[in-house]
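Only a single protein chain was left out; the remaining protein chains are all shown in position.
Up next, chain A:
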Amino acid sequence: MAKRHLLSTADLTVDDANLILDTAQELASVAGRAIKKLPTLRGRTVVNLFFEDSTRTRISFETAAKRLSADVINFSAKGSSVSKGESLKDTALTLEAMGADAVVVRHWASGGAHRLANAGWIRSSVVNAGDGTHEHPTQALLDAFTLRQRLGSVAGRHVAIVGDVLHSRVARSNVHLLATLGAEVTLVAPPTLLPLGVEHWPCASSYELDPILPKCDAVMMLRVQRERMNQAFFPTEREYSRRYGLQAARMALLPQHAVVMHPGPMNRGLEISAEVADSVRSTVTEQVANGVSVRMAVLYLLLGGAESAIGNDEEGSAR
């Protein structure tokens, strides 16, 4: 892959995306071994730079980097100099001085990763681990990986993305990537939670969930923040849940083979019922496991991996 950064799934060609997914597939086999480590990124430094709390995402990237034998530095904006007013720029200059090869950045501001990659402050690769309400590309990649695993393919499949699309970086990254991979996407949300101009996105949209479900191969439920209700995006949690939540009765409208996805963390009882979350259709725990493989693939490919990811290394020779 010729790219230096992963900022948006909109930047990925179908070949890029498939290369990442194929590499992740290869790397996934490592997870099943007694020794889960590859020497691939030995001597390289990966910094997890988090301006917003997300233990799940940080641990996933940290595990991925460590399985590739990279040195990992966790740099949290909370409780560090950043919260005392050190700027993104000064943080970037520090990381540059430390010789970071890749910076995995989670930022509360849309465009945070773009700024870090393009402002001329650092030379390292930048991986967007979620920027504001913009994108979360590795989440979309792990979702596509999960779809491939469960359904055999992504092309031609119909995926509904349900909930707070307006504020969802997961939805944006998924729309771009799924369209690139040839899936058919329908966004389902109340009109207040669909962005203006969504009719120009490479997907369909609907205000109603029930008519969409029978033709879905997968339903992706988005997390809904309870505070949205105070900003008049919807009247009450109960009404939201009734109209857009996925409960057992509604799940029965899905075809037999269809799966239910959620990027986590879930609001059980709001956008998804416990029964659905724990059902055999749910891919929630697989998504977590696949997240590590996909992030290994991304780090490996961005940091210059040209050959097969586990082809000719010591630990891999037992294969």
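Operating definition for what follows: a residue touches a chain if its C-beta (ideal position, glycine included) is under 8 Å from a C-beta of that chain, and two chains touch if they have at least 3 such contacts; residues count from 1.
We adopt the following convention: contacts and distances are computed from a predicted model.
The protein name that UniProt records for the chain not on display, among "Dihydroorotase", "Phosphonate transport system ATP-binding protein", "FtsX-like permease family protein" or "Oxidoreductase", is "Dihydroorotase".
Among A:Ser29, A:Asn118 or A:Ser153, only A:Asn118 touches the chain that is left out of the view. Considering the complete assembly, chain A touches the hidden chain via residues 87-89, 107-112, 114-115, 118-119, 131-135, 166, 169, 172, 195-198, 200-201.
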